[in-house]
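See structure below.
Missing here is one protein chain; the remaining ones are kept as they sit in the complex.
Moving on, here comes chain A:
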Amino acid sequence: MMNFLFGPSADLEIHLDGSDDRQKGDVLLDSGKKEACPVYFDGEAVSGKVNIRLKQSKMEHYGIRVELLGLIEQFSDRSSQHEFLSMARELARPGILTQSCCLEFEFVSVEKPYESYFGVNVKLRYFIRVTVTKRLNDLVKEQDFLVHTLAQYPDTLGGIKMEVGIEDCLHIEFEYNKSKYHLKDAIIGKIYFLLVRIKVRHMEVQILRRELVGVGPNSMSDCETVAKFEIMDGAPVKGETIPIRLFLSGYELTPTMRDVNKRFSVRYFLNLVLIDEEDRRYFKQQEVTLFRRRPNRHRRIAQEQQHQSQSADTAQPVHQQPDRSYFHHRSAHFGAKSPAAASGRSAANADGANTANNNNDNEAAVSPGNSDDSSSQSGESNDQ
């Protein structure tokens, strides 16, 4: 009887078509748990069934509808949920269900413009919601699914090549084979030491993820080190070349997202960090674009990639001339987080490409925007 009055009168279950065969991915639920959900791509139809199992002999309702929703939630402000996608289908007109039933639904060629994302301050999720409208309390069931956006860039795109240094102290040239990497890619590169007067202890490549949420004064920024990858141990001497090979598939990465619905951005940077024997850090960040490759093609590339990783042909990328029009400055100073470096180089640092404005955590010290903006200022004395 109690059940009749207050308990759900029926169980709802959403079953997405082909969800057993589909690629699955983790969705971070509000509870903090992860749930494996099927992955959809832009333009794909989303179809499925809603199973309604009655717990009583009959159930009266004022209509059953199914919705496909895309939401952007900012954690700081729960109220500001933004629905960028909303589609609805009426599954049943108001009436009385006398037995458990299965209702099919389909959203044909749904435009899914954004990638699912579960970040520090923001979440972008897709889900199917089924609502059985009732007199007192509606029966609602949600089923998340993931959306992967795919992109394709030609492989022939130039890489990143740059000379950086601190005058009379450290001078290196580094090179990444591309500026855009797909998520299963490997970053191949090398570092060439032109001048070493500091005692380097080790060097690492970090992958930084910068998440910018909101616009204007309310914007929130978060920077997270997704990967730390030591590429050199010990102090090199002049003329030494150090190889870089960093497989991205070892890390949880998403494609780069710019201005998603004018609400947030997720961008990735490669941070080359040298640590000297007195624990001073010298670093240089470069933005790279990450993207998700089309799966069919992806599979073939992956095989190639595997072969390449074994054959190591990729260990020595083609030595390309830096694209001068792309890089506004040929050389840039490292941001140096050291008291010693502060005096002589502070001026250069202040307007340099990467300013060490945060002494507590240099990983977060660099504002991502100014690599483009401030280049005009930084060019003066740094050219070699």
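Note that a contact is a pair of C-beta atoms (placed from the backbone, for glycine too) under 8 Å apart; a residue touches a chain by one contact, two chains touch by 3 or more; residues count from 1.
Keep in mind that, in the parts below, contacts and distances are computed from a predicted model.
One chain of the assembly is not displayed; among "glutathione transferase", "Importin subunit alpha", "V-type proton ATPase subunit a" or "Vacuolar protein sorting-associated protein 35", its UniProt protein name is "Vacuolar protein sorting-associated protein 35". Within the whole complex, the absent chain has one touching residue among A:D233, A:E252 or A:E278, and that is A:D233.
Note that of A:P8, A:G25, A:G158 or A:P243, the residue touching the chain absent from this view is A:P243.
Taking the complete complex into account, residues 186, 200, 202, 227-237, 240-243, 245, 247, 249-250, 306, 309-313, 315-316 of chain A touch the chain not shown.
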